[in-house]
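Here the complex is missing a single protein chain, while all its other protein chains stay put.
Let's look at chain A:
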């Protein structure tokens, strides 16, 4: 198998699995109304009166991912949460990618000293972890105050998505601008400038075709980063869409999320890790799997980029054929290929 087919295979398998997860989640919610199966008590098969266990159940053949404390099957909860987690991560990454694309390309084109200054200023983002910035910025928004929220759920979700996109943008912009700079240093760009090509012409005709594939490498990485930030935030107690806290002294549940999704499940059940490890591990495994699939897509794209450009292949073909013409006298069976077979 050539490297190209391998890369394409990797990309298609990984992306179709992610799509399958998303579609499965949507189908479950809309055609089955998202009703999560419940098992409160398990009876013995031979003797229906014999109780062999009660919730929460650990993973078994009948219940692959176990149940939570209320007997809900974890697998279906995870499936239902997939659309929100994946959708939000994609939305955040598309937004931050748009920000970063515009600013990165502008920065890549500019040559002045101000670019050096802004780039070094942005380097500070490398030394402050993004999840910490996100925590500090979002805490007043997402942590329910004593008087209750003054914002609605939709407002909070929208604001959170925009803020997270803004936090992710600077490092992405640095990446894109350095890629742009690398391409702009090539010889053919210099000759375009000499021949009188304008900046927009260079961007559209020369930069974009070269940058396209690299952007496809960067994009899955941003999705991974945004998934990780949402997960980190929920470890710190800030669930996506807000944390519901009860301030009564008596009979209080621990803080809980408003929305069912992977990150908040992981963050919430981390405390139960020592007893009911499967409730934590189920969503965690799915999140990890998604991240691995995304990095598989990115890796496949890298493999595609590594392949020599088409021009090169053509010239080598020409070389080969000219060599073959020289050796025309001693042709072997290998030199002939089957062309049509209809």
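As a convention for this text, contacts are C-beta pairs under 8 Å (C-beta built on N, C-alpha and C of every residue); 3 or more make two chains touch, one makes a residue touch a chain; residues count from 1.
The rule we apply is simple: contacts and distances are computed from a predicted model.
Colleague: Given the options "ABC transmembrane type-1 domain-containing protein", "Zn-ribbon domain-containing OB-fold protein", "3-oxoacid CoA-transferase subunit A" or "Integral membrane protein", say which is the protein name UniProt records for the missing chain.
Modeller: When "ABC transmembrane type-1 domain-containing protein", "Zn-ribbon domain-containing OB-fold protein", "3-oxoacid CoA-transferase subunit A" or "Integral membrane protein" are compared with UniProt, the left-out chain turns out to be "ABC transmembrane type-1 domain-containing protein".
Colleague: Using the document's definition of touch, tell me which of A:8, A:22, A:91 or A:141 contacts the absent chain.
Modeller: A:141
Colleague: Could you tell me which of A:5, A:62, A:124 or A:154 touches the chain that is not displayed?
Modeller: A:124
Colleague: Against the chain that's been left off, what residues of chain A make contact? List them.
Modeller: 117, 120-133, 135-141, 159, 163, 224, 227-228, 231-232, 235-236, 266, 270, 273-274, 277, 280-281, 284, 287-288, 291-292, 295, 299
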